[in-house]
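Have a look at this one.
Omission of a single protein chain aside, the complex is shown with its protein chains in their original locations.
What follows is chain A.
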């Protein structure tokens, strides 16, 4: 019936909550973890890759996407269906990609990271205030460099708000990862590109089982396009991290003896 279809889904509760939006945020907490780090000259995105079924082609499960040459995003949210990329995210990514090119056409300049984040956030907010629609069930981490060479990291959530972060995590166990980052995000940790990458991997290793194979990593360096790490490169980084850990432990035990 027309009247039932037209009723808004996201309405206020008596005590001022938008329950649909809050339920969407719960859905986000079920998604796989994603972590973003803003270094001095580099931005890093790392995502936990859920193990795929035996017969599934691994390459079709991609959670880090380029929006333009200088901007990319990772997302966490609604159930990873094994058919491929999460459906809600796909819609948002598509609209964002079109907007990036549209902006270039009309304004003759590439988008700033803040602009495209604001666009995505506005899009999400529209869906919390339309009848017949539900909010998007994803949070996104958007990273990139602006024309002025400054690195940026933004996070959006299903309600349509966005904030800038130095480092953040979304999805399952986001709290644990964020606490790890708060302890370990220091000026020296991010001053070096490889240190920043290691920090991202270390943060993910806190919550990911059997590391290496279950991590997807991407970086953007200033004035360079997005670079996805291959499984081998990630393995290399993980082995290095484990070596460093061992050496640190050896030193500790030496001191104590």
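As a convention for this text, contacts are C-beta pairs under 8 Å (C-beta built on N, C-alpha and C of every residue); 3 or more make two chains touch, one makes a residue touch a chain; residues count from 1.
The working rule: contacts and distances are computed from a predicted model.
Not every chain of the complex appears here, and the one that does not is recorded in UniProt as "Proteasome subunit beta", selected from "Transport protein particle (TRAPP) component protein", "3-methyl-2-oxobutanoate dehydrogenase (2-methylpropanoyl-transferring)", "RecA family profile 1 domain-containing protein" or "Proteasome subunit beta". When the whole complex is considered, the residue among A:11, A:107 or A:150 that touches the unshown chain is A:107. The chain omitted from view is touched by exactly one of A:90, A:133, A:166 or A:221, namely A:133. Where chain A meets the chain that is not shown, the touching residues are 2, 5-6, 106-109, 115, 130-133, 147.
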